[in-house]
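Structure, as C-alpha cells:
Left out: one protein chain. Kept in place: all the others.
Let's turn to subunit A:
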Amino acid sequence: MVQRDDLLVLGVDWHVHYDHSAGEIVSAFLKGLGNGVIQGRHCPLCGAVWLPPRAYCERCFVATDQWVSVGPGGVLEAFTIVGQKFDNLPEPPYVIAFARLDGSDSSLANFLTMTLGSVEEMAERLAVGQRIRAEFKPESQRQLRITDFHYVLA
C-alpha cells in the first residue's frame, strides 16, 4: 500500500476492569480446586456429569442434583502446540489440551506441561486418546482459579 501523507489516524487505548460474578455453582467448583478436588454436576435424568459444572442439564432441561468428583486421570480429546508468540501469553512452544477426566462426560481445557522440544517433536509424543492426569499446584499457590491445576502425560 502506498503511504499517503494526507491521511491521519487517531490512536486510542482501552483499559477496562471487570468483576465477573462466579455464581453459586462455579464458586463451589473453584473452592473445590483449593482442596485439590475437581467436581462436575450430575444430571438426574441422563446421568451425564458436566464440566464445566452447570446448574441445569441443558440437554434434559432439569436442574442438576449433585456434585461428582472426577479425575485425576483422563483422556486427551484434543490438543495443539502453540508455536507463535502472542501478547501476554507464555513463550512458545506450549500445549493447550482438552481432556475428559474419568467420571465426566465433557472435556475441560487446560495447559498440558511436557518436556519441550520442537513443535514437530512434541506433536509426535501426543495423540488423541492418550491418558493424561490432572496435577495441582502446591496448596499455598492455589488461587481458586482454573489454573490451579494443569495436565501432564500419565
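The working rule: a contact is a pair of C-beta atoms (placed from the backbone, for glycine too) under 8 Å apart; a residue touches a chain by one contact, two chains touch by 3 or more; residues count from 1.
Note that in this section contacts and distances are computed from a predicted model.
**Q** Consult the UniProt record of the chain that does not appear here and report its protein name from "NADH-quinone oxidoreductase subunit I", "Amino acid ABC transporter permease", "[FeFe] hydrogenase (Group B1/B3)" or "Acetyl-CoA acetyltransferase".
**A** Options "NADH-quinone oxidoreductase subunit I", "Amino acid ABC transporter permease", "[FeFe] hydrogenase (Group B1/B3)" or "Acetyl-CoA acetyltransferase" considered; the missing chain's recorded name is "Acetyl-CoA acetyltransferase".
**Q** Tell me which residue among A:V75, A:L116 or A:L153 touches the hidden chain in the full complex.
**A** A:V75
**Q** Give me the subunit A residues in contact with the hidden chain, please.
**A** Counting over the whole complex, subunit A touches the hidden chain at residues 1, 4, 7, 9, 12, 14, 18, 20, 22, 26, 30, 48, 50-52, 58, 75, 77-84, 86-90, 94, 96, 98, 100, 105-111, 119-120, 122-123, 127-129, 145-147.
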